[in-house]
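Then we have chain A:
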Amino acid sequence: MKQFASFIRKEFYHIFRDIRTMLIMLVMPIILIILFGYAITTEIKSVPFAVLDRSRDEVTTRLTDRIGASEYFNLYKLLDSEEEAQDLFRQGKVRLVVVFPPQYASSPDAAIQLLADATDPNEATQLTGYATAIITAAKTDAIVQTMPIGIIPVVHLLYNPLMKGAYNFVPGVMGLILILICAMMTSVGIVREKEMGTMEILLVSPMKPVYIILAKAVPYLLLSMVNITTILLLSYFLLEVPIMGSLFSLVMVTVLYIIVSLCLGLLISTVADTQQAAMLISGMALMLPVMLLSGMMFPIENMPKLLQWLSNIVPAKWYIIAVKDIMIKGLSITSVLKETGILILMAFVLIAISVKRFKIRL
Partner candidate 1 sequence: MKAIETKELTKRFGTFTAVDHISFEVEEGEIFGFLGANGAGKTTAMRMLSGLSTPTSGEAVVAGFNVYSEAEQIKQHIGYMSQKFSLYGDLKVWENIRLFGGIYGLPEKKLREKTDELLQTLGLESERNTLVDSLPLGWKQKLAFSVAIIHEPNIVFLDEPTGGVDPVTRRQFWELIYEASARGITVFVTTHYMDEAEYCNRVSIMVDGRIEALDEPAELKRQFQAADMNGVFQALARKATRGE
Partner candidate 2 sequence: MNNVSIQHISKKYASIEALQDISLEIQPGELFGLIGPDGAGKTTLFRILTTLLLADSGSASVCGLDVVKDLREIRKRVGYMPGRFSLYQDLTVEENLQFFATVFNTTIEKNYDLVRDIYVQIEPFKHRRAGKLSGGMKQKLALSCALIHRPDVLFLDEPTTGVDPVSRVEFWDMLDRLKKQGITILVSTPYMDEASRCDRIALMRAGKCLSVDTPENIRRSFTRSLWAVQGAQMYPLLNVLRNYPEIYSCYAFGDAHHLTFRHQNVSDNEINALQEYLKTNGYTGVELRKIEPSVEDCFMAL
């Protein structure tokens, strides 16, 4: 036990004495949260739009005003022709154009055309969605005034009524930071000992290899907990993301995810021989899938079948789902049994492979 404690102390020395490690460990989470919170926002706000109004009657004017008055859109221009709309799109002046058909007022069921710049498909979907919601609401008011009978669709945005991006990316950033710190740092830490030749001496000592590994993992587990605390505090106070569910369940799921990440790091360390290789593998095999396939940035449902299937083996996907359920939806741990189950299974498989692969010799 004394051996183990002294080993952990040594790991902390390594971490605290390396300015780069410290930066990655403590500053990166804060920067990521702020970046995602303010700079890389996927929220729709004050988007310039144009209107091609072929009927120019009272109803269309009112609808135009209504859209322009919302916080999502700002009227850029009233257009005269479709060509003009094309030009504005090309110049990037507007991201949405609303086209009213002729004599709209007399046939309110006639289709309103919504044109959106789909170079960013996610945004285009969101824009048209918002515009549709505004128009529907306006029409409802109008219809309510004239004929009070009928079934009216009401869009109600559940859990995130303000459609805040933070609700989506805070769990995502947690998934990213944890895997980066636990997997990348652990693998680099172990591989560094190989590279420096110190692993040779450690192996030729009575210390059991399993303790060497565990001692590497413990400091990162502790520091990850510090990170999680920072992230949660920042997101709660700065980004105003609530924690609806139980904090305890959240922590439990997080610890589970950390363990999976540590196992991944261990697995990488058995494959890589240099710190550089460990970095590259962690970057390619962990960071990219977490960013792209976890649903953090792009919705998985819109992906091709192959990628959807691939996303199932990305631990971050399940972690992010579980965190969203607990944190945002306020569900209890029993409703994320599937996700936790999958994570536990992953942990066991990874431990089994790593232990099998870890060499007690060179």
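A quick word on the picks: all candidates are chains of the complex that A comes from, given by their letters.
The rule we apply is simple: contacts are C-beta pairs under 8 Å (C-beta built on N, C-alpha and C of every residue); 3 or more make two chains touch, one makes a residue touch a chain; residues count from 1.
The model shown is predicted, which means the values in this text are computed figures rather than measured ones.
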Options 1 or 2 - which one, within this complex, touches chain A: 2
Residue ranges of chain A touching candidate 2 (in the complex, touch as defined): 2-3, 6-7, 10, 13-14, 17-18, 196-198, 200-207, 360-362
